Every structure is written in structure tokens, then in C-alpha cells.
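Report on the structure given below.
A single protein chain has been removed from this complex, and every other one stays in its place.
Presenting subunit A:
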Amino acid sequence: MNRLSDMRTPLARAKGLGGLADGAEHWTAERVSAALLGPLTIWGVAQVLRLAGRDRESILAWAGRVQNAAPLGLLIALTARHAQLGLEVVASDYSRGWRRFGLRLVIRLSTLLFVALGCASLARILITRPKEGQS
């Protein structure tokens, strides 16, 4: 990133040095997402036990219900956010310069892909299985 930094004033460059180039926002967001994930993870584990050994039809029926799909979507989104924040801390602790920039890009893109894949799958299940709600 040093080549990019050369375009900035010395003060701006000095401000950008350090952990992740921001204040406590990153740290706070990590804790808030962790606290929200607590109850959601317990719910998720309970659902895994509920679905253990079930066939595809019963799992689809489960996922097709809004009261399951909504918390699952929230779990996916918060997991992505928390994983992104945590992986960024790890990447910034063990890498510098362009490697750090590249790693952060990979982390952001893969967590976005994670959300996109999860939401698209949930949407497909909800759209293609409206019969479950009626029967």
C-alpha cells in the first residue's frame, strides 16, 4: 500500500498507520455481532439437532417456513459480518502492505459471496415451495 500512500500528505499517512486505519468501530462491531450471534447460534444448534437424520423433503419443509428462514437468513448475514471482521483482524496482524490489501479484498469478497449464496438459496427454497405453507 506504500505506493498508494505516496499520494497522501504525511499527516494523512500517519493517521492511516496502525491496526486497521480506524478507531474503535471495528472492535465495537466485532463485539456487537458476537453478542447478537450468541442466541442465534444456540438457535442454530437446536435446529441442527432438530434436523439430524431427516430427509430432504422434511429439511425443505423446515427451511420453507418463514419462522425458520428469517432467523437462518439473519444467522447467515451476522456470521458473514462477524467472520469478515475477525478474519480482517487476523489478516492485518500477520501481513503487511499489498499482501494485507489483497487478503482483505479476498475476505470481503468471499464473505459477500457467502451472503449472496445463502440468500439466493433461501429465496429459491421459499419461492419454489409455497405448497408447504398451505398443506
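Assume a residue touches a chain if its C-beta (ideal position, glycine included) is under 8 Å from a C-beta of that chain, and two chains touch if they have at least 3 such contacts; residues count from 1.
Keep in mind that, in the parts below, contacts and distances are computed from a predicted model.
> From the list "Phosphotransferase system, enzyme II sorbitol-specific factor", "histidine kinase", "Oxidoreductase" or "Succinate dehydrogenase cytochrome b556 subunit", give the UniProt name belonging to the chain omitted from this structure.
Not shown, but named in UniProt as "Succinate dehydrogenase cytochrome b556 subunit".
> Could I get the residues of subunit A that touch the absent chain, sorted low to high?
Output for subunit A: 2, 5-6, 10, 13-14, 17, 31, 34-35, 38, 41, 45, 48-49, 52-56, 59-60, 63, 76, 79, 83, 86-87, 90, 96, 110, 114, 117-118, 120-122, 124-125.
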